Every structure is written in structure tokens, then in C-alpha cells.
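Here is the structure we will look at.
One protein chain is absent from this view; the other protein chains keep their places.
Order of writing sets the chain letters: A, B and C. Residues in each chain are counted from 1.
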Amino acid sequence: MSPWLPILMAVPVLGAIVVALLPKGSDKLAKQATLLVSLVVLVLTLVMAVQFKTGGPRFQFQAVYDWIPSFGVKFGVGVDGIALVLIALSAVLVPIVVLASWHDADGTQSADGTLITPKRSVKTYFSLLLVLEAMMIGVFASTDIFLFYVFFEAMLIPMYFMIGSYGGAQRSYAAVKFLLYSLFGGLLMLVAVIALYVVAGKGTFMFPELVGVIQDPATQKWLFAGFFIAFAIKAPLWPVHTWLPDAAAQAPAGAAVLLVGVLDKVGTFGMLRFCLELFPDAAKAFTMPIVVLAVISIIYGAIVAIGQTDMKRLIAYTSISHFGFIVMGVFAMSQVSQSGAALYMVNHGFATGALFLAAGFLIARRGSPHIADYGGVQKVTPLLAGFFLIAGLAGLSLPGLSSFVSEFMVMIGTYTSSAFGSGALAVAAIVSALAVILAAVYILWMVQRTLNGPTAEPVKAFKDLNVREIVVLAPLIALIIGFGFFPKPLLDVINPTVTQTLVNVKVDNPAIAEKGAGQ
Amino acid sequence: MNDAVVAPTIEYGTLAPMLLVFGAAVVGVLVEAFAPRYMRKSIHVPLTLLSLAGAFALVIVQVVKGAVPTAPVAMGAVAVDGPSLFIWGVILVLSFVCVLMINDEGHFVASAAAVPGSADEEEAEAAGGSHTEVYPLVLFAVGGMLLFPASHDLLTMFVGLEVMSLPLYLLCGLARRRRLLSQEASMKYFLLGAFSSAFFLYGTAMIYGFAGTVSFTGINKALSTGSLLDPILLLGLSLLGVGLLFKIGAAPFQAWKPDVYQGAPTPITALMASGTLVAAVGALLRVFWVALGNLDWDWRPVMWAVAALTMVVGAILAITQTDIKRMLAYSSIAHAGFLLIGVMATFDKSAQNAKSLSAIMFYLLVYSITTVGAFAVVTMVRDPGGEAGHLSRWAGLGKRSPILAGIFAFFLLAFAGIPLTSGFFGKYAVFAAALASGSEAGDSLGGWMTGLVVLGVVASAIAAFFYVRVIVLMFFSDPAADGPSIAVPSMGTVAVIAISLLITVGVGLFPQPMLDLANQAASGLFIR
Amino acid sequence: MESPAEIVQHTAGGMIGASWLMIAFPLLGAAILLILGRMTNRWGHLLGVAMSLASFVVAVLTFLEIIGLPAEQRRQAVHLYEFIPGMVDMGLLIDPLSISFALLITGVGSLIHIYSIGYMSHDPERRRFFSYLNLFVAAMLLLVLADNYVGLFIGWEGVGLASYLLIGFWQFKPSAAVAAKKAFIVNRVGDFGLLVGMFIILATFHTLTFSELGKQIAEHPPSGGAVTAIGLLLLLGACGKSAQLPLQSWLLDAMEGPTPVSALIHAATMVTAGVYLVVRSGAFFFPPDSTQAIAVSVVGAATLLAGAIIGCAKDDIKKGLAGSTMSQIGYMMLGAGLGPAGYAFAIGHLITHGFFKADLFLGAGSVMHGMNDEVNMRKYGGLRKHMPITFATFFIGYLAIIGFPLLSGYFTKDGIIETAVHHQPILGWLAVLGAGITGFYMSRMVFMTFFGEKRWEKDAHPHESPAVMTWPLMILSIGALFLGGYLILSNRLYFFLSPAVGTAEATPEFDFASTAGLVTLALVAVGAGFAWVRYGRAEVPAVAPRGSFLTTFARRDLYGDALNESLFMRPGQWLTRFAVYFDNRGIDGLVNGLAAGIGGTSGRLRRIQTGFARSYALSILFGAALLAGALLLVGNI
């Protein structure tokens, strides 16, 4: 019984309650308190992460309490390598988002004085943010599948309110679409969760005890489908992706970061942990169709991104393309591809987070997300432009930046995967590599239209980043570059978990290096 | 020949809760007759509340003593078994809470006899008159609700049904505002209710014809020996079903629900949506599981279709509703459908049946508590002409009154079954029971049960849309300039909302105590 | 014929162990300049130069240490750190090939850094320019020094990024922004090839490290298919970076960047990375006379002609030089496709080209500097008197590039031509033809710029550039004069490189009197003479005449852009528009349609609720009938 994870979840919840109960008119205090709480969580997470033993048992910092014995449900938490890095990702992003959203609820005015967003409740926003943080940590830390499901669904609510109350003009449409899409997937998963419990007949939802229990191939397939659809919607995978551009475009930049950076990762995380390990035979049987969907996502997301006129929608579509990579990596079922996919989840969080935030800072200055309303930003605000460019380059997976390592691992891992006879996966990897070209088109074309060229008239009044905004972006950029050259700390944590996953999936796909040594 | 009349044995102790309620009702009538007008209310309120609380206490005493009878009491007329006691407890809590709401000024007409808009009405209102008959009527209805699910023969059940329904017909017509609607609701409810009771009765007659008895034990026995294909039996079964399904508002017998829920005074709607539903589901279970348990191979497929239709009709029709109470009525229809999934989760496996029963009872508890809370919120949002029923009036409520809107949003999320609310665990319990029973070896409906659950989640997703729509209206829309006012709530209403919220949140976080209760109550199943 | 020497793991310290400093210095410079930003405006350029020079010093010291080693130990792998655990470690490979490149990059790079101090002195963003230059040097060094394909690829994209940033340095000009983007995207097409090539390498050999690859291939000589595929894919990558057909189109547009950039990146170093890639992979994937090796030569030959033809028609001095660059790299590719026999000449030409082309570009920059940034040669004329040093150095570069006997270009280019004629006669004779065209267009350039009448704009006041610009020119021209001879005569470069790239069957001999060489000289003379007739003696019209079909063909870059536009851009735009439409109307339409359908159903169904109690009663009766019917039906099944 390790107290780490319950504490990690309790701190933001308590923080949220405190922030919500602050007296009227203490907006500033609410912000400071939220920042403090999120920083405390970050520190705690890092302290915990340092104690993680990479060679140790798969799940560490385990804590299991009875919750609903009638249903066989336990409050079971614990982290493996992948969960750990994703929790760390959440913990890193939240304080950044808090700082980035500092004035989001205050009501903003564009340079020419028109009201962009009206004043809204600051306390509510920040307490929702903290509640969301607790749930994000919870969803990754759950070792009980029922508990996972609870967080999986409950997470929607704070995000729903953050989009719906604090978002752009189309916010309520986007929020409802987001909620219903996710809820629908979640409910199908609920059926599968129940059926898993019933069919397994173990009287428990604890993940480690359910691995390898379901043997019947037909049952596996049905249950797999139930989980997978939910995760595919969450991830989102083509063709159930259309909620993301709306939600991400309408959400305030900070919420969009958490939505795309962390919440959507639950989908791919779930595929990797639950779809694969609980239903290995079904996963193998469905690999090809899913990889095809993933490849479609990659290419399709990229092409549609090229055609977007709204920055945030564009970024959302790039994410769809990137999620395609993650899904492909997961289902290619090789050590390299899955490690790459897990790493991609983290890197994508940083890269897209930086991109959304930088775009958000741009939009906050101009009051319009339309690319056509910009031009020549580089000349006026070189710092903002520089950060935006680096974030964009991370988005196109420029080597030397963190997303390259993961994308490369996914592609090469998929190509070299021998899990299913290499042919089809090799083709998938090659086709997905075309996204390398498309990514350059969508990012650089956006950069060209916003940062470059003659300075547009309204842009001339822009102020460059202030200290708060620099503090928001700089750590992300540092992480992007740092992990671009030194991905080892993350990979060392991820790799053993992936190995364990592959053992559970019964795929014999040893690491490249071992193979090489053998020859 | 010794023809001496043997006095029937009545277990007064066991029946005490019910008898207390009925007794209080009779006393209430006497109060109406003899107490001076100005004193009546101050007598009725404590009388009603104390009798309900007392009845609840008596239920608790029985539970605590553990002396749950294993055979029907009162000469085989009433079965006070675990489920009965649970349902009684739930109904008594609900009715207590509803009475707190009823107690609030302004819901009931000053003089039902006065024609709406006439001078009589103005005069009655000016005199500050009120229908204190409401209290004994409610007590009679509650008594009926207690009897209905606990009855052990069809005749007692019929009587219970009528005792429950007749006062409600009247109560529906007593709204202070929008009296035309209220009276119309009352008449529709009455005519259709009477119509459906006739079906129930005719079904009873057929069953009696087949089994030679109306006692559930007897019917059960007859079904284990006689020909199960007798048309009289099947006809009786279907007509009984009509009467019971009508009461829970299952499709295609749901038509009355929206009209009546909309027209009736809101506290009465709350009572119907919670107490009546609980009682009716209890009765439905008793008839179908106890009396007709041996016939489940026949009625389960049909119930499958009814459940599916009910969920879909409720969810789909709710989407386009514009009146909050009407929408909640359709929501209640959809929930009746979910409950029917649970009702189907039975066949010849008593352990599994106990789980299903527990799931249904748990669902009833959490759903009805949330419902009462939701209607209590509805009473507080007011226009000059009464409650602001039309949804457009709710726009921007979240900005004008964030706490109230937040609570209502939470109730809606509970209806939608979002995790960390009580509604989620209710839904989960029922779905889990259905899947578990479907996967038991020997269930002929195995895969179909899964299909029904999938249909159930699809309906839940559709249903989520209209719950979410209200949240969107309240929080994401700008308030109307002449928006509704929020009534300063009475202590009673505050208490109602607080209790519902507490249970909805509490059970949402820690459902185990309630589940234990339901499990314990269901462990012995129904007395056969 | 020998394979390259085995790569040994470097264990001792020394200069080789510290060779990572070569990359670290300019990287540090770039980081400081970018992070500290405007604070460094005053001294930023000096830091940039210092870092580049420091890197050069390290390179020289490393070089000295290398040549102090016996030949078979001259390939040293320096392990840096674990990069992707289980797949690849980051490390440097210090061998004759990479150190040659490093010397060229840091040497010419430092000169161009120095030159830029003067050239960019009026630009308010000079500091940023130097940070990008430093970044470029670091990335280019990583490209050539990495001991594995992943590191190479990081450098490969890093130089692409630097190139993007520098082409678009004056990004406020839309043309510059577009050119930068185009360069990056076209390069990415090549990168796709390189990337997929790496997939196959890893799948086939289970390693991406050069030393391991060498061992693998030595132990298990690879079979055809995979290696051919790898070779062709790497060639695609090389085509992108080196502006070879069919990915040549970006280079001409890239001239939007400041001239020192054109000199360093788009002439001397980065664009030759393709040649490096082919030579570096040569021992693995380009066995002589294999399909892929021939493909390399064919691409080279085609590009050298295409570039030369384009060069003939350009009036923009930088674009003319860019065409020439394409053409010269074509020669290198041609040589690189010929196996170890051609490697030394290809690399030799690469090095000498680095000098004389940088010299030419910087000379052109110097001219522009004095002519208000005018680039149209039709508005030059007679400049030799006004800019004597520039003229002298440019003229030396000119003689070197056309292969004037005994100058640098003569040795290296003729070496390639002779080897090609020997191994691939057709390609070889095409290269001879190309040399003739080179003679024409380079002469045309010199005549139009420095000779003839003044055709200046009114406000032009040509003047010689400051010393900080002319000194690099002079140093470069010294290289253009003598370096070729030094490298090629007595096969110095050949023997120096052989541990890294292997040896040919027969040691190549430079033949001063070979047929091909003589024919080349003759053709060059003819071309130069023809240019004199057209542009030296005759008056050059200030506005370009319409010209023949061929001229238009050349002016339009052989319709390369038009081809790209109609083959890729337009269909791409259509596809994009269709995809966006499909996403909004198709997929989202389906989802919203489903929602609307449910809503519509609801709207219609609720009409059934008529409000008439009697119709409700009917529905109850109806329901009762259904129920009874269903129960009877189920009962009797």
C-alpha cells in the first residue's frame, strides 16, 4: 500500500474544493492557489517518478482499497512505466495550462477594443481544471478496470464545462458533440466492462488478475470491439474523429491542450493496455483493419489539415494524423513500435501543447483563429513567432525534436515488425511515411501565412510575449528539444512495460538489438 | 359440523407501517370533518409527517429485529418480505420528502370547486384558503403504494392499485396555477387509469379461471402443473401485464405519462414519478416473478420487446420536448425501460435472481430520490404565472443562480448515468444483472440480453443528449432579459433538495451501504 | 579492389575523443544567440565567427591526429551516448571521408561567416543570421560525422531547417517565404526516401550503425532486391538534398536567401550532402555497376545537363550560379555512381567546387553589394574596373569551374569525365557535352557582368567591397587555383579516402592527354568563344529578348515547376479541397445527419401524442392486443 497515488489524486481535489469555496472577488487568489496546487502535484509526481524502479515489478506504488465489494470493484491504483510517464505528462502540463489560462476567464479584448470573450467565473474554471487533473491522474493510475471506466467517463464532465462555458462562439455545439461522442463510446465500453467481469467470472475488475483470462476467441472479439470503439472515439481514429476539431477549436487554448494532450491519450493508452493485453487474440485478429484505419487517419488527417483555415482546427487535424501513428504503433505489436507509440503519447502532449498554446497567444492578440487574418507576425513579435515555429516544427516531427524519435520508432517498428508477416505492415509504414511530406506542407504553409510575408495591419499592434507567456512556453520547448536528443530516460521507463505487454499478447518480437546480435 | 366462524389472523405487528399510514389517513379525514379550517393545516402537517416517519421507523424496527416473515401474512393476502420492506422504506422516505414539498405554499388550488378565473376563485384565494384534504389523500395514496407491491394475491393487489390511484387522480387536478391543464391531466389520468384497471381486473379474472385462485402461491402452483398453453392463461397474463405496464409507463402504454406529469402539481408529479413508479415496479416484479415465474419462457421475449420499445420511445421523444416536466416524464419512461431490463434478468437461478432483484431495487432507490430532487428544483424556478415550465425560460439559469443550476445539472447527469453519480451505479447494476443472467448457462435469451443492454446504452446515449441540452441551456446560453425568478425556497424544499443531493452524491461516491441494504433485502427473494 | 577498412571503436581520448566539440561549438553559438536574443546584437556576429573558427580548429586538430594514424586505424567511431535504447546509439565516425567534409564545412563555413560580417552589416537582424549560420554548421557536421543513419538523418533535417530559415531570412518578402517553404517540402520528398531506406536497412540488417552494417555486410553479403531498393531510396533522398532531377526545382528559388547562404549552403556544403550520402553508403548499397549505382550516375548526368542548360538562360546572376551548382553536383553524382574509382574524383570535385563555387557566389554577392542588391546581369556590365579584387577572384573561380587546365576544377572534373567515359561511355560523353555548355554559360556570366558596356541603373555606384569580404574571396580563390591539383595529382585524395570508401580495381591515373579531356577542352573553348561572340563582343540588350523555344525552355527551368504544379500541386489542392469537403459534409454530415434524423424522428413521433384521451385509450387497447398476440405467439412457437 503506497500512499503516493491516492495523495496525488487527493491534492488537486482538495485544491479544487478550496478554490471553489473562496469568497467572491478573490479571482487572483484562486489563480495563485490553483498554480500552487498544480505545482505541488508536479513536485510530488516527480518525487514519485524518481523512486520508480525501472527493473522492478510492473505495477508500482500500488494501493488497493475495497470500494464496492458488491460489484467486486476496488479502488485499485498503481503505475507501470507507460502510466507513469503519462501521469508525469499531465502533471507537467497542468501548471503550464494554469499559467497559460491566467486571463482566459477574465474576459479578453482584442487590440481594437472589441470584446472577444466575456468575463466568466474564474474560480469555477480553475477548480474544474484541478478536478480534471485529479481525474487524469486517476485514469492512468487505475489498475481496476471499473475504476478506469469511472474516471474515463467522469473526466468528460469538467472538460465539457470548460469547453461549453469558456470556449469560442460555437462552444455549446462543440461541447455537446464532444460529450455525446465520448459518452456513446464509453457506454459501449461499459457493456464490455460488465461482460468482461461476467465472462471472466473472477469476481474482480483488477487488471492484473484479468489478463489472459478470456480465452474464447469470439468472446474476445466482442469485448475487444466494445473497448476499442470507445478508445477509437477518444483517440480519435478516422472515421470517428470529427468531434475533435470542433472541440479543440472551440475550447480555450489551455483546455484544448489538456484535451488533445492528455485526455485523448487515454484512448491510445487504453488500446495498449486493455485492448491488447486483455484480448490478445482478438487484437491480433483485428490488427490489419485497425492499422488500415490508422494509416487512413495519418494521411487523411494530414490532408484535411492542409485545407483548414482555422489555426486550432488545423492543429486538431494534425493531431488526428499523429494519433494515427500512435495507433499504428500500438497495433504493429513490436517492441520498437509500441515503445515509440507510448513515447509518442508523451511527446505529442508536449508538441501539440506548445503549438496550441502558441496559437492561443496569437489568437488572444488578434481575436481570430483564422489564418487569413494574420501575416508577418515574425517581424512584430519575433519571440512569439520563434516559439510558434519551434512548436510547429515539433508538430512536423523534425529530427532533433522529441516527436521525431517517437514517430521514427513507430514507423520503423511497424516496418520491421514481424508479428504478422511483414508485408502489409511494411506497406503501412511506407504509406504513413508519406505524412512526413504532408506534415511539412500543413505546418509550413500555416507558418508562411501567419508568421511570414508582409505584416498585416492589425498585427502591427501586437505585443511580444510577456514573462508569463514565456514561462509557459519555454519549459515545453526545452522538453521538446531535450527529449529530442535524450529520449532514453523516458524509453527506459516505457520499455519494460512494453515488453511485458508483448509477453501478455504472446507476440514474439524481440528487440532489434538482440536480433542484430544474434546474426 | 362445526360452522363456527374462525376469525382471520392478522399480523398487526408486521403490517404496522401500512396500518399506521392508513390510520393516519383516516384520522386526517376526521380532522377535515371536525377541526376548524384555520387549524387543519397545523394538525395535518405534523400528523402526516409523523405518521410517515413513524411508519418508516416501524419498517426499520422490523429490519433490525430481523423478524422478516417467511410466509405471507393476513391470511395470505400480504407478503411482508425483504423486498417489500425495502420498497416500503423507499416509498416512505420518498413520500415524506414529497410531503415536505407539498407543504410548501402555492402549489395547490385554493378551492377546487371554484371555476378557474371566476370570482369564486379570487375570493377563495383572497381568503387564503387551501385544500387541506391533500394530506389525507396523500396518505391514502401512500398506503396504496405500500399495499400494491406487498400484496400476495391479485385481489389485494387490485385494491392496493385502486387505493393508490384514486387519490392521485384527484391530487392531479388540484394545481393552483394553470388549472385547466391540471384538470385535464386529472381527467385523462382518471379515465385511462380506470380503463387500464379494468384490463388488470379482467386479466385477474382469467388467471382466476385458470388457477382457481388469485393467490400468488396458488397461481404459481397451478402453473407448475397445468397446461401452460391455455389461451385463458396467456390472455390473463397479457391483460395483467397491461395494467401493470400502464402504471410504470412502459410503451405502448406510456401515453398518459407526459400529459399527467405536465399538468399535475409538481409535488404530486414528484410523488407519482417516484413513489408510484417504485410501487408499480414492485408489483410488476411480484406478479411476474412470483406468480408467473414458471411462465418466464413465454413472457420474457415479449418483455424484451416492451423494454426495448420503452427505452427507445422514451429517449427519442424526450429530445424534442420543450417543457421541463414533460421532458422529465419522457425521461421517466426511458428509465422504466431500463428497469424492465432488470425485470427480465430472471430465470430459474435463485442466486442470480437475488442479484437482479437487488439491482432493480437499488436502481429504484437512486432514481426516485434524484427524481424528487429534480422536481423540487423545478418548483423553484418561477414565472409570474407559476412555474417556468418552458425550457427556453431556463436559458442562462447557470449565471443567475449558479448553485441551483449546478444542483439541477448534477441531477441531470445522474439521470444520464455519468459515473460518480448515483444514477451511474443504478444503471450499472441493472445492466450487469442483465448481462450476468444472460450469460448463465441455460438462459434461452443469452445473446438477446446482451443485445438489450447494448440497446440500453444506445438509448442512454440518446437520452444523454436531452439532459445535456438542458445543461447547455442553463450554462452556455445567455440569460433572457425577463428570465424567471428563483423562488426563495421554504425549509421544506431546501430539505428535499439537500436530501436528494446528499444521496445522489453520497451513493455516487460510496454506493456500498445502499447496495448492502438492497442485497440484504433481496437475498431472500420474494415469498412464494 | 578492397572494401573499406573496419571501423574501430575509439577508446583513447585525444582530439578524436573530443571531436564532438566540433559540433558543440557552433551549436552553443546558435543556442546563445537565439536564447539571449537582442542582448547579443552587438557582439553576436563575432561570437558566431568565433564558434565557427573554433570548430575549424578542432577539425584541423582531429585531421592531424587522423593522418598520424596508420591507414587501417583511420576509421574511429566515437561513442557519445545511448540514443534510442535497443536500436541506435549516438556516436561519431571520424574517418578520412567525414573529416574531409568537416574541414570543408568548417573552413569554407568560417570564411563565409567572416564574409557575412560585412555583407550583413546593414541588416538589423544580423545576429539572427549568424545564429542560423552556426546552427547550420552544427547540423551539417552532425550529418557528416554521425556514425549511424539516424544521426545522419537528424543532421540531414537540421541542415534542411537551417536552409529553410536562411532562405526565408527575409521572410517578409512573400517570395522568400514561399521559396523557403518549397525548399523544405521538396526536401521532405527526398527525406521520405531516406526514411523508408532506413526502414529497409533496419529490417534487413538489424542495425543502422555504419560499423555494424560493415560487419553485417562483410559476413552476409546482401542479396539483390532489398539492397537495390535501399539504394534507390537513398538516391531519392540524395536527389532531394542535392537538387538532382527530379527534385531540383527548389534550388533556383532558394536563391531568395542572402548570398552568403547561397554560397555556403546552396553551393559549397549542404547540397553536396547527397553526394556524401551516396559515397558513405557506397560500400554498403551501391556496388559498382549495380542498378542503383547506375541510377546514381544517370541522375547525375541528366542533372548536369539540365543544370547547365538552365544556367545558359538565366539573367539573374545567382540563379545562373544555382543552375551551375545543380550541374556541378550532377558531375559529383555521376562520379559517385561509378564506385571507388569515381569516389575520389567526386569528393575531390565536391571539395574544389566548395571553394570555387563559394568564391563565385561570394563574388556575386560582392557585386550585388556594390550594385544595390541588383541581381540582373543585364544591368551590370563593365564592372571589372570598379571592383578589381572581386573581378580577379571571380575570374579565378570562373576558370576553375570551366576546367581551365591546371586549375582546381580541371583536375577534379576531368577526373570524373575520364572515369565516366571509361565505365559508362554514354554518360561520360554527355558529361563532356555538359562541360562545353558550362564553358558557354559561365563565360556569358563573366562577360555580362564584368565586360562590355555599363548597363547600370541610374543610382548604381559600384564600389569594391570592404576587406572583411574580399579577404575570404581571396582565400577561396587560392583554393580554386591549387587545391584540385594538390588533391588529384599522385592520387593524394584517393589514397587518403580509401580506408573509408575502399579502393577500385585499378588505381586511377590522371591523364592530361586523354581523348575525353582534350575534347572537353575543345568544347569549353568553343562554348567560351560562342559566349564572347554573343555577350562579350555584341551589345547585351537591357531587356531579355524573347528568345527561341529552347531559351524559353531553359528560362522556365525546363518546365520543372510547371510539371510539379500540374502533377502534384493542383491535384493536391483538389484532393485537399475534396478531403475537407468530405470531412465536413461526408463524415461530419453523416454524424450530424444521424443526430438530425433522430431529432426529426422525435419531432414526428411526438405528433402521435395527440392529446386526445380516447386515442391514448386506443393505444392501450392496441398494446393489449399486441401483448396478447405476442404472448400467444411465443407460447406456441
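In this section, a contact is a pair of C-beta atoms (placed from the backbone, for glycine too) under 8 Å apart; a residue touches a chain by one contact, two chains touch by 3 or more.
In this section, contacts and distances are computed from a predicted model.
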Missing subunit (named according to UniProt) among the choices "NADH-quinone oxidoreductase subunit K", "ABC transporter", "Pyruvate dehydrogenase E1 component subunit alpha" or "Sarcosine oxidase subunit gamma": "NADH-quinone oxidoreductase subunit K"
Touching partners, among the displayed chains, of the absent chain: B, C
Contact residue for the chain not shown (choose from B:I10, B:V68 or B:L155): B:L155
Sole residue of B:D81, B:D104, B:E184 or B:E387 that reaches the chain not shown, by the stated touch rule: B:E184
Candidate in contact with the missing chain, chosen from B:Q62, B:S151, B:S238 or B:Q262: B:Q262
Sole contact to the chain not displayed, among B:Y169, B:W304, B:F476 or B:F526: B:Y169
Footprint left on subunit C by the chain that the document does not show: 606-607, 609-614, 617-618, 621
Hidden partner interface residues of subunit B, rising order: 112-113, 115-116, 155, 158-159, 162, 166, 169-170, 173, 179-181, 183-188, 190-191, 194-195, 198, 201-202, 204-206, 208-209, 212-214, 258-259, 262-263
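FYI, only the chains that are shown with their structure count from here on.
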Cα-centroid distance, subunit A relative to subunit C, in whole angstrom: 36
Distance from the mean Cα position of subunit B to that of subunit A, given in whole angstrom: 44
In subunit A, residues with contacts to at least two other chains: none
Touch list for subunit B against partner subunit C, complex: 187-188, 191-192, 195-196, 199, 228-229, 231, 234-235, 237-239, 241-242, 245-246, 251-253, 255-256, 258-259, 297-299, 301-302, 305-306, 313, 316-321, 462, 465
Subunit A - residues contacting subunit C, complex: 177, 239, 241-242, 300, 303-304, 306-308, 335-336, 376, 378-379, 382-383, 386, 393, 398-400, 404-405, 408-409, 411-412, 415-416, 422, 426, 429-430, 433-434, 436-437, 439-441, 444-445, 447-448, 451-455, 485-488, 491-492, 495, 511-516, 519
Complex interface listing, subunit C residues touching subunit B: 595, 598-599, 601-603, 605-606, 609, 611, 613, 615-617, 619-620, 622-624, 626-628, 630-632, 634-636
